[in-house]
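Everything on this sheet refers to the single structure shown next.
Of the protein chains in this complex, all but one are displayed in their positions.
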Amino acid sequence: MNSNVYLPEPAKIIRIKEEVQGQRAIKSFRTQFLNGNRFSYQCGQCAMLSVFGKGESMISISSAPNVEDYLQFSILKTGRVTTALHEMEEGDVIGIRGPFGNGFPLQEWKGRNLTFIGGGIGLAPLWGLLHTAVKNKEEYGDLTLLYGARTSKDLVFRDELYELKKDIPVHLSVDTEEEGWDEFVGFVPQNVKEKVTWPQNSIAITCGPPIMIKFTILALKELGFEDDRIYTTVENKMKCGIGKCGRCNIGSHYVCKNGPVYSWAELKDLPQEY
Amino acid sequence: MVKLEDIKKEAKKVLEEGKVKYLIGYKRSTNGLLAAPVFISDPKEVDQLIWEATCVQNLSRFLVDEKRKKAREKDPDNRPVAVIAKGCDTRAIMVLLQEKYIEREDVYIIGVSCENAGVIDERKLNRKFKEKKPEKVLFEQDNFSIATKHGKIQVPQEEILAERCIECKANFPVIYDVLVGEKITRKCDNYFQSLETVESLSPDARWDYWKEQFDRCIRCYACRSVCPMCYCDECVVDSINLAVTVDTTAEEKAQKIRWIEKYPDVSENLFYHLIRALHLAGRCIDCGECERVCPVNIPIRHLNKKMEKEAQDRFDYEAGLDADKPSLVSSFRDDDPQDFIM
Amino acid sequence: MEKIITKQSVPEWIKKLEDYTIYAPIKNEDSWSFEVVEPRQPEVIDLNYLNSSPSPKKVVFPPKEVFFEFTGSIYDRMELKETLPEGRPQVILGIRPCDAAAISRMDEFFSEDVKDPYYLTRRENTILVGLVCNTPPSPNCFCTSVGGSPHGKTGLDILMTDLGDDLYYVESLTQKGVQIMDVPDKPFRQAKSEERSKMRKIHTDSVKNITREIKDMDTIGTRLDNVFNSSLWEEESMGCLRCGICTYLCPSCHCFDVNDEISSTSPLEGKRVRTWDNCQFPDFTMHSSGHNPRPERASRLRQRIFHKIRYSQQNFNNYLCTGCGRCVSNCPVGINMIEILNKI
Partner (left out) sequence: MTMTATREEAFEPRIVAFLCKWCSSAGSDLAGVSRMQYPPNIVPITVMCSGSVSPLFVLSAFNKGADGVLVSGCHPGDCHYIKGNYYARRRILLLKELMEFVGIEPQRFKMSWVSAAEGAKFTGIIGEFVEELKPLGPQTRFKRSLAAQEA
């Protein structure tokens, strides 16, 4: 990447997939750098996406690091930049800087059972991690995914999820009853209590709306998970990505730099300013 | 003659009776000469209150905070808030009532008359005193009595009186629940005297003058923040809308117009200050706080004063005297001036 | 190098530094600010000043910094032109030791880990000429509580001491300092030993003249941690107007915002601009969803004080406050960091 950390690298959107429609629309964007550059990163890291003229937004990279052809970002339409991204088409040009943040300590988890727990768009930061673990299945214990959304229409990566079921157990859930839904009905933390068993030698990785994360952690604690076996990612408003602009801090930590991945053991001692 | 004891007595009484949630008054500051706002709910604490010519703040500003806070609370205490208010401050309350931002029963006004005096301009005082550190400034008949380490010094009023007090139209409360002091009007020959220097300049010279002023602005927005009339949740100069809820759509947020850039530049600063002055036309009651708080000494008050003058001269309108009147820009008369229209 | 210059010779010295942009305190009615001195008019410099109202940080960290310009079209290609500041050398003349120390804190911050090329380019080209505070420029000065001194040398290239009698004692502290003292027709002369002892006496006395103090700074970190969840912040912030005076005037506050400014839509032309930002504004941390991690004035006041004292201690083993007292003197409602820290 450029030696000037504030200078984005122009990239082309090569594929757009509509994941969720409506008011809380989600699209997945695959991008390639115009100059053919590659960009090495770890699972859980983020990148700053520029829509020139609109601004920047910090987005987690949802493709796995071993994917060489593209970077994927799954983005919920929520503000100025993300709305502009949603209006873009394949072939359009954006800017990318990064990667930023610490990433998941996947190497340290070898030999352990990994339970991935996602809610809504919160599956995106886990997606690359999940795929990396699945690809190297033999290095880990049992891999499990629990994922839920408000309704079945709000689930992201729907086709891929059913594909994934061939490899690992996938427990889906929706918040309320709906016709034709034969999996769990209820909130993700409830599903966690139901499906996750004795946590010995297990790591739980959760991401989703703050309220979901909060109750999922409570559920995991109840199941006997120790604080340093629970991982989550934090998001805050960001402008620089390198711990300089000063707004994403929780205590003395900058989420963009020291985060976004935290074990509950670290996070519980930091101020609740996220 | 306003006696501090009388203010304390009224404050204590209203707090003891439990009629009000808390009281907003003035206390001695630890930062410097000027008083600081104090929020008292325990009647025993009324002894902190002071009443001097350093009580510059317009405490009605905190009624806006109170309203915002109440809106967030699930089970709010609906008792009124007591506020110690000078003449200009009560006119601000009048505008808040006129615009139905607050209701009369939301506030208990302990009106205090400035009685032919007013508050000081700290800059004038510092210019005059330089090394002799003033410690206290009290009103005394036609003079200010200033306590310093070197003893008391008498200074004629007009030498250190704030410009806005010299040009004050009502230095006694226009609305109150209790009144401390007497209704005495200060004499003033020309309420808009301070504008004359700038008005008499040619357009080019006026521009040179204001350009220099706006060039200094660092856009800390203290003028907006201190203003009781700048209560909008969404300000046109902010880049995002603060009134976002879970129901605000992404498009609404994306379409928020950015009228000006965030950095301080003459053009952007000018835009901000002019829009603010226009939004205050017919609403500004000349408490002068915007100018007082400005860390780079921009004569912001003159912009508002200009609007006040036009409102009075052209439309016979004065702000903050009547809560039942329609506002300046939401009303008109058939014979409003139109000689400027082609 | 330790020299003497007469006050009358200072303009002469400045005139000779024509390759430099000179920033110096200039009086504007009731206050001072650091402004560019026209090369031919060094007489406007007022070194007999207290301290500037806005801090001189703008010289190295301007309120507006263009990162790059972009041209093109989002449908096709986008060209970026990096706009690093020009390397013209600049001098801040007469900076107070607290403000110089603040710049040195920013140096550390902007060069730590990932480097900030804009700040560092400006900074590398900046020479700081400090002026000792014989008496505190503000009744709210408290530099000695936060590791500074009215004659502190941190960050400075030259330190000047007003000896009275129309003389400055000028001490170069770095090679950069030596460089700008080395001008033709030297306006300087060697310092005599009695002038040196006079300078020392002034330095010793200057420390004694600081009356404001934050007590027990050695335990401030843990004491702050203990009151993180206290109602103190709510009480102290009751009057807070959520304006930007405290942070914008602060010599070491360096948080910023980044926005795109468009000058043409077709072709798309514009620039990405960094501006100052402020932790006291509610939109500073507000997420796009409307969720705000620091929604109340209390949490924002706490953030400012923690950032200045506690977080900087944890991250840099230093304070991000150098005791200039601007936030105390200029707060419109009398919020006083010194008093708050003395309460806990």
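First chain written, first letter: the chains are A, B and C, and each begins at residue 1.
Throughout what follows, contacts are C-beta pairs under 8 Å (C-beta built on N, C-alpha and C of every residue); 3 or more make two chains touch, one makes a residue touch a chain.
Just so we're clear, the structure is a prediction, and the values are computed from it rather than from any experiment.
When the full complex is taken into account, the listed residue touching the unshown chain is C:66, out of C:66, C:173 or C:301. The chain that is not drawn here is touched, among residues C:21, C:73 or C:179, by C:21. For the chain left out of this panel, the touching residue among B:147, B:232 or B:274 is B:274. If you put the missing chain back, the residues of subunit B touching it would be 198-199, 203-211, 236, 259-261, 265-268, 270-271, 274-275, 277-278, 281, 303, 306-307, 310-311, 314-315, 328-330, 332, 334, 336-338, 340-342.
The rule is simple: only the chains that are shown with their structure count from here on.
The touch graph of these protein chains is complete, with an edge between every pair of chains.
Between the chain pairs B-C and A-B, more C-beta pairs are in contact across B-C.
When chain centres are defined as mean Cα coordinates, A lies farthest from subunit B. Remark: subunit A and subunit C have CA centroids separated by 39 Å (rounded to whole angstrom). Taking each chain's centre as the mean of its C-alpha atoms, subunit A lies 49 Å from subunit B.
Contact with two or more other chains is made by residues 253 of subunit B.
Residue positions of subunit C touching 2 or more other chains, listed in rising order: 257, 259, 277, 286, 288-289.
Interface residues of subunit A, counted against subunit C in their complex, comprise 3-8, 10, 34, 50-56, 78-80, 82, 88-89, 91-95, 210, 235-237, 239-240, 242-252, 257, 271, 273-274.
Put simply, subunit C touches subunit A in their complex at residues 67-68, 70, 72-78, 80, 82, 84, 109-110, 113-118, 228, 254-260, 262, 265, 268, 270, 272, 274, 277, 279, 284-289, 291, 293-294, 299, 303, 306-307, 310-311, 314-315.
Against subunit B, the residues of subunit C that register as touching in their complex are 28-31, 33, 53-54, 63-64, 139-140, 238-239, 241-245, 248-249, 257, 259, 261, 273, 275-278, 281-283, 286, 288-290, 328-336, 338-339.
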